[in-house]
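Pasting a structure here, questions to come.
Removed: one protein chain of the complex. Kept in place: all other protein chains.
So that you can tell them apart, the chains are marked A and B in the order they are listed, and the count of residues begins at 1 in each.
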Amino acid sequence: MAYGEKVLDHYENPRNVGSFENEGNIGTGMVGAPACGDVMKLQIKVSDEGVIEDAVFKTYGCGSAIASSSLLTEWVKGKTLDEAQAIKNTEIAEELALPPVKIHCSVLAEDAINAAIADYRQKNN
Amino acid sequence: MSEKKPIYLDYSATTPIDERVITEMLKYMGPESNFGNPASRSHCFGWVAEAAVETARKQVADLVGANPKEIIFTSGATESDNLAIKGIAHFNHKRGKHIVTCKTEHKAVLDSCRQLEREGYEVTYLDPMSNGLIDLKVLEGALRDDTTLVSIMHVNNEIGVIQDIEAIGKICRERKITFHVDGAQSAGKVDIDLENLPVDLMSFSAHKIYGPKGIGALYVQRKPRVRLEAQMHGGGHERGMRSGTLATHQIVGMGEAFRIAKEEMAVENERLLKLRNKLYDGVKDMEEVYINGDVDHRIAGNINISFNYVEGESLLMALKDLAISSGSACTSASLEPSYVLRALGRNDELAHSSIRFTMGRYTTEEEIDRTIKYVRTAVEKLRELSPLWDMYKAGIDLNSIEWAAH
Partner (left out) sequence: MAVYLDNNATTALDERVLEAMLPYMGQVTGNPASVHRFGRLQKDAIEQARESVASLVGGRAEQVVFTSGGTESNNLLLQGFASKITKVQSGCRIAVSASEHMSLIEPAEHLPSAVSLEWLAVDRNGHIAPSAITSMMADAAEEDTTLISVMSANNETGVIQNLSPLVEAVSKNIEDGRCFFHTDASQAAGKIDVDFIGSGVHAMTLSAHKLYGPVGVGALLIDKRLPICKRQFGGSQEKNLRAGTENVPAIVGFGRAAELAKAELQERSRQQRILRDALEAGLKTIGAVDIFAEKVDRLPNTVQFGVKGFDGETLLMQLDRKAIAVSSGSACTSGKTEPSHVLKAMNVADELAHSAIRVSFGKSNTMSDVDVLLTALQDIIEINQHSPVMAANV
């Protein structure tokens, strides 16, 4: 399978790899399943103003899954929770030029950010 | 990008053609060559081609201890498997419509069986033991009065394990059930003596042992005579079992490849075993590394390893300087985990994280050294990225988590 340049770039130099300690201002989303071949863990650090200050990820999955989550961490930084929630998987797929068989990776990334936001909101309600 | 050409470690997918084979093939290619149609009986061009085909038939037969008359040339092992399985099932449909095979067979066998199911046959797909070998008791238990065919591969293409075809054949003989063996991965790698083995049909491929693509053979035993229904008609070539103009140069190439294999197999196996052990020794100290398939009943050139908590496709991507595959080539474009490893009872993570390294005639020690380096670096990098690795290190049991399947 030939990968697009942007996928390769994110795969070779993934941005924002890491984990945050689970504190009050952290939202964690973990989606996917080992059985399906991909698990994505995305964490956001949210400021008092409700802006995402920082984001990190770890992904078990194919190159496109790694690239999708890496790209997403770049995108959500500096966005409000609502803005981050509005990011659609199609935008990720388009940016990375994912082939049809890899679209599910972008869906997973969208799920991950939504799960992280939901986790943060639940904690801070 | 690496400056060096990728290291080819995918010899079970296909092999380069040996130069000696090319030399022989060229004698039958081009305007100055012996290019006749071997079916042309009216002139010397045809006779020369026919004689070359017969020499090759003998070379193929010699490697596997068969009589040349028992060798039918086909377009490859896929066609041989189709011909054997559908040919036997169709010929014997009045006697019974039950077939036994194994879940870890090559797609050519499994898909032929599925086609027969669509035609109203019944197929039992045996589970292998966790080491990939067939439990003879389980096989015996699956046989019925209406079983007409058992099809079990000699060497598995993914995990390289060698089945005891002699024992399986004996069980079939006692019950007068036809026994087909897919030998695409075993010819030239394991001793085969069909004169003494209780095997009725065996499929062979040329491009898995340094011969050309597009040519294979089916061994069809003559004494006692095995009868099957042809799947391709038109001219009655190959004793009526397989019609179509014989590709002389390809047959000649297959013959030469089999001749070389017979001569060099013993020495080659010794060398490959050393390389394989070297490769495994180079990675086995890493945590959570598992060999798939039985270690002792295994061909020398194959090792299939799961690197737990690392996903296979991303590992392939990280190992771009290696030409390797996860699972077999015929399924590697799909996202499914290897069905062979699943059949061994490997869990999904391990099945997803498997890499098949297959070494061959041109693999060098230096290449294995580099391979070890690449693999260690890639696995470490991906584990660094893997949330599952974190959880493992934190002592969390992955099975205790409720994963949302998607």
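Definition applied: a contact is a pair of C-beta atoms (placed from the backbone, for glycine too) under 8 Å apart; a residue touches a chain by one contact, two chains touch by 3 or more.
Predicted model only: the values in this text are computed from it and were never measured.
Asker: Could you list, sorted by label, every displayed chain in contact with the chain left out?
Answerer: The undisplayed chain, in the complete complex, is in contact with B.
Asker: On chain B, what residues meet the omitted chain?
Answerer: These residues touch the chain not displayed: 6, 8, 10, 13-17, 19, 22, 25-26, 29-31, 33, 35-37, 39-46, 75-79, 81-82, 106-112, 114-115, 207, 212-215, 230-237, 243-250, 316, 320, 322-325, 329-330, 332-333.
Following the convention adopted for this analysis, only the chains that are shown with their structure count from here on.
Asker: Could you give the separation in Å between the centres of chain A and chain B, each centre being the mean of its C-alpha atoms?
Answerer: The computed centroid separation for chain A versus chain B comes out at 41 Å.
Asker: Tell me, which parts of chain A touch chain B in their complex?
Answerer: For this pair, the touching residues of chain A are 1, 3, 11, 14, 17, 19, 30-41, 58-63, 65-66, 101, 104, 107-108, 111.
Asker: Where on chain B is chain A touching in the complex?
Answerer: My answer: residues 309-314, 317, 333, 335, 337, 347-349, 352, 384-390, 398, 403-406.
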